[in-house]
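Heads up, one of the protein chains got dropped from this complex, but the rest are sitting where they should.
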Amino acid sequence: MNKTNQRLFSGTDAEVALAAELFDSVAKLPIISPHGHVDPRLLAENKPFPNPAELFIYFDHYVTRLLHAQGYSLADLGKGKTDDASARSAWKILCSNWHLYAGTASGYWLTNTFEQLFGISELPSAENAERLYDKIASQLLEPEFLPRALFAKFNIEVLATTDDPTDDLQFHAALAVDANFAGRVIPTFRPDIYIDPRATNWKNNVAKLVASASLVELNYKNFILALENRRAYFKQHGAVSTDHGVYEPYTASLTDSEASRIFETALAGSASETDLREFAGHMLTEMARMSCEDGLVMTVHAGVFRNHHQETFETFGADTGHDIPVAAEFTNNMKALLNKYGTHPNLTLILFALDENVWNRELAPLAGFYPAVRVGAPWWFFDAPDAAMRFREKVTEIAGFYRGSGFIDDTRAFLSIPVRHEMARRVDCMYLARLVSAGRISEHQARAIAVDLVDRVPREAFKL
Amino acid sequence: MNKTNQRLFSGTDAEVALAAELFDSVAKLPIISPHGHVDPRLLAENKPFPNPAELFIYFDHYVTRLLHAQGYSLADLGKGKTDDASARSAWKILCSNWHLYAGTASGYWLTNTFEQLFGISELPSAENAERLYDKIASQLLEPEFLPRALFAKFNIEVLATTDDPTDDLQFHAALAVDANFAGRVIPTFRPDIYIDPRATNWKNNVAKLVASASLVELNYKNFILALENRRAYFKQHGAVSTDHGVYEPYTASLTDSEASRIFETALAGSASETDLREFAGHMLTEMARMSCEDGLVMTVHAGVFRNHHQETFETFGADTGHDIPVAAEFTNNMKALLNKYGTHPNLTLILFALDENVWNRELAPLAGFYPAVRVGAPWWFFDAPDAAMRFREKVTEIAGFYRGSGFIDDTRAFLSIPVRHEMARRVDCMYLARLVSAGRISEHQARAIAVDLVDRVPREAFKL
Partner (left out) sequence: MNKTNQRLFSGTDAEVALAAELFDSVAKLPIISPHGHVDPRLLAENKPFPNPAELFIYFDHYVTRLLHAQGYSLADLGKGKTDDASARSAWKILCSNWHLYAGTASGYWLTNTFEQLFGISELPSAENAERLYDKIASQLLEPEFLPRALFAKFNIEVLATTDDPTDDLQFHAALAVDANFAGRVIPTFRPDIYIDPRATNWKNNVAKLVASASLVELNYKNFILALENRRAYFKQHGAVSTDHGVYEPYTASLTDSEASRIFETALAGSASETDLREFAGHMLTEMARMSCEDGLVMTVHAGVFRNHHQETFETFGADTGHDIPVAAEFTNNMKALLNKYGTHPNLTLILFALDENVWNRELAPLAGFYPAVRVGAPWWFFDAPDAAMRFREKVTEIAGFYRGSGFIDDTRAFLSIPVRHEMARRVDCMYLARLVSAGRISEHQARAIAVDLVDRVPREAFKL
């Protein structure tokens, strides 16, 4: 067994050997990526990736944040830049500060992507930055580095994007009929800025939404119809799920007339904070109701304070590295929705948290009772080896292996998809090997579970 | 060393060998079970267990919940059934879905109980379900599987049940004088529905309580007298502790006249939410006062949202798998009680939490200062190997080994008692072996602590 094959494995020789054997059985299985942020245009246009900095730095707030913390401005890191000099400068900053990434999730992805995809095994540094830039830049021009070629090489069976409900999904449509592309790229319906009246520009948002469904009058009834209409449109274009990013996963259940009243006062700008919260909570429950009807899986990503640093938000926009988690609560917050639809056979509701204490305190207990609920994989800041191991240790004893979502990469960094899935598979295999070694499950069970975790579980969770 | 003897042990050969050696020294020590939910009638009547489904499924919400999550209704799982066909059907569902239990606490208990008690080492499946059912059913008719025979075989020194304060404790009384039963089965006083005026039917409850103490007038004074009276009755029947299951462990301290006023308004249905909470908090403090006087140990199990799914509660009742934990807070909530009685030499107050962050944030620090406070063992969803190891790792560095409760099984599944205690003993021995290996304690210390954890600690904690 070579060193590489043992990556992320630890323990006795027997445990490592079993982990490696289990991993061998799943290493080549196709990647199912049911939730992420890759731009579908990338695959539709299939143009070469522009340069190493735009590819690995500009749009990856996981990467830019540590450099920002070190004192580099986001402008230095390429925000809004398109010229070669800026790209080389940003790249040099990354390479010169490589020590910052040691032990981090981003460091793991970058190191392994560089090695597995570009054949770079030396560590980036100020000295080799220019050379590595040129090496990668030249490789990116080769046909096997075009997005579609990588899609095939990565063995991606299905890739879900995340999309605005008013999006026409032209790139998804184009890919679906493209005789030169065999992959499955599906949209995800993400209506946050429409269903939460506390969103910026909410009034304009809902006007746009209603118009996108070819409806005229702006009222609660048409608002609901428009959402149903656009969900149907997404479903026609292959969508299997909706996604909901919320500060708190509060749910409520209003009568139509109450909901309609708050909708009108919210449009008029005169709704109380309490009413606005009730309405947002009611709309999450409405999303569950629609899921019962149209079968779209509902995913909730809860507990993030978005755009924490106002100045950075105003200068560089959202998703620039200062979304900070907060404590999460699901037991009380989810009660209204779950009492209404938690045992409905058509509903699948996957709950993701960035507060790991919630994994075993609330999510695993909920997923261990409600047929609708599944525990979302470790996500974002937790998409890393030790966190993934803690997730298994905390969730499995309560909810087992079959109430999860399967791994999601949730990434806009297309090139990092294979190493992320590989990381998750390695951690799961290591965890299974430990259970076998401890006499808690049989090798036979471990073998079946290892495959199920990358095949049956995500297929069932996302109805794929 | 055979494989079975190494179950739950991991690490270097030296660590595993020491863990096994430590475990050998405690494996045969009697089981002290100071908190649980076994029905005393079981031992008083000593009838054969009816059938495998009723024994392992019907009343075990740990088991039914994962099947419910998989889409089976609680009716399918035998709720309210008594016929053989229903039992076989429920059993077949369990066996057919055995993969759901891999890695779970329930899976561990069931597997080891099947193996150690019934000699079944094959994994249950749809194929062998009928055969396993028949095998177990026939064994249950044999004399060595009668409850009392198992009680002796399990080497249970003391078994505490959990009982309503108005219970006449006839089965405890019968067992105490039964010349054919040498075991010690003691009641536990659990007054939740009487001392919290927010409980369903509270007015009727307190009326019943006061009547059970042969008191007439329904007022605060008699309410307190009735509680004292019934505690004395329980103590006469062997009780060593009271148990308190609360959503939040809030405590308060009211004057008699304030308490009396709220009691009256609560009876009249006109008390405010704030007053009701104050009264419930005051009554926990009153329970501590009575413990100072009568010496009964006080256990608090905090942080559960009971009966989360209203429809299931209405159809199938309580304890049907949808009690979900919530965030817990003890530092502020326990202040009133601890400032009044926290250093009283007669009080022992054991605090149990389902929010593991509280173990080292609040419980270990409290138990490391207040003579009255002890940290309750990992409980319910946390009664499993990894959680038990985290408990030791989080609590020991702050409060050591001697400020805990000792293991409690808290189970209504009588047959799972030995494997649960064995699990806890194995984890503790493994943890001790690691401390020795890391040079943090001596082997000599580890040997003494291993025994103390199953002997001295629970005896001191529960005054046994």
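Details
By written order: A and B. Residues from 1 in each chain.
Heads up, the rule we're going with is that contacts are C-beta pairs under 8 Å (C-beta built on N, C-alpha and C of every residue); 3 or more make two chains touch, one makes a residue touch a chain.
These figures come from a predicted structure and were not determined experimentally.
The residue touching the chain not shown here, chosen from A:Ala105, A:Ala213, A:Ala226 or A:Ile350, is A:Ala105. The chain omitted from view is touched by exactly one of B:Phe401, B:Phe414 or B:Phe462, namely B:Phe401. Shown as candidates are B:Tyr250, B:Tyr370, B:Phe407 or B:Phe462; the residue that touches the absent chain is B:Tyr370.
Between the chain not shown and the residues B:Glu362, B:Asp386 or B:Glu422, the one that touches is B:Glu362.
Remark: the omitted chain is touched by one listed residue; of A:Ile324, A:Ala448 or A:Leu464 this is A:Ile324. Looking at subunit A, the residues touching the absent chain are 3-4, 6-12, 65-66, 68-71, 99-105, 107-108, 123, 305, 308-312, 321-327, 354-357, 381-382, 384-387, 390.
For subunit B, the residues touching the absent chain in the complete assembly are 11-12, 15, 327, 329, 331-332, 335, 338-339, 342-343, 345, 357, 360-362, 364-371, 373, 393-394, 396-403, 434-435, 437-442, 444-445, 448-449, 452.
The working rule: only the chains that are shown with their structure count from here on.
Distance between chain centres (mean CA atoms), subunit A to subunit B: 39 Å.
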